[in-house]
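Contents: one structure, followed by commentary.
Here the complex is missing a single protein chain, while all its other protein chains stay put.
Up next, subunit A:
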Amino acid sequence: MGAQVRVYKRRIRSVTATKKITKAMEMIAASRVVKAQRQVAASTPYADELTRAVTAVASGSDVQHPITTEVENPTRAAVLLITSDRGLAGGYNSNAIKAAEKLTARLQGEGKGVASYVVGRKGISYYGFRNQPIAESFSGFTDNPTYADAKAVAAPIIEALELETSEGGVDEIHIVYTEFVSMMTQNPVQKRLLPLSLDDDSSTEDEAPKEVPPLYDFEPSSEGVLDALLPRYVESRIYNALLQSAASKHAATRRAMKSATDNADDLIKSLTRLANAARQADITQEISEIVGGANALADANAGSER
């Protein structure tokens, strides 16, 4: 076999091995998307009910509380960025990071200091590489977040919300995550968690004209209820964002691995063509060598007989 053919064969073998790996990763990601989607769906009733309760208290009482009132001069904002621990997901992480950078720049343009909270090793290493300060970072659960993880992420942020800004507290909480729209579409989004803006969630959640919320009786008191609701609300929002991000990450991985597998297929096809051409060239050359040799022999014999 010719040297050229051997080189092609070797490359085909290596690409085939890579293809097997990417194919396997694609299938794993596909099954995880379904699981993650199911988790998102399972967490929805709680989030919906909680949002309803928060809306009811916020609109049904005149209590001054950080959950509803905007500070006159917000000086510091917390930005929670959710990325993944692992890559191989196309533009998933860099899109989320870019959205967070844009939000940070905007907030700084408004004269607010920004405290960055980062979830996921990819985001941490991005900030670490650029020597940008991180207030708090979390990793190790982005593929399959639990409610306890969301609580752990929420705790320092809620703590910061209760502090005065001069002592490192924050006035606003923003969250940047990747919204799972469908298997093919995932969008990085940034939302303001707190203070609550009551008008904008009506556009996303219910199109029907809002019914007037009933006059609730609060037990023990509306302040007490709000105090208890605030951390739960933040936690449940963060939990939802973590779950959506996980689903988006798996979908992005699936797509990236699908195109890697397709590319490997193309590569194998063109390499096989090249290998065939090289083999044919080898054969042609061999034949022409034999024919040439035979001719030369015949010519030589003819000369001696004469």
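One rule holds in what follows: a contact is a pair of C-beta atoms (placed from the backbone, for glycine too) under 8 Å apart; a residue touches a chain by one contact, two chains touch by 3 or more; residues count from 1.
Criterion: contacts and distances are computed from a predicted model.
Its record in UniProt calls the unshown chain "ATP synthase epsilon chain", which is the match among "Threonine/serine exporter", "Carbohydrate ABC transporter substrate-binding protein, CUT1 family", "Transketolase" or "ATP synthase epsilon chain".
If you put the hidden chain back, the residue from A:43, A:104 or A:142 that touches it is A:43.
Residue-wise, the contact with the chain that is not shown comes from A:228, picked out of A:105, A:228, A:281 or A:297. Of the candidate positions A:72, A:167, A:219 or A:299, contact with the hidden chain is made by A:219. For subunit A, the residues touching the absent chain in the complete assembly are 39, 42-43, 45-46, 49-50, 52-53, 56-57, 146-147, 150-151, 213-220, 224-225, 228-229, 232, 235-236, 239.
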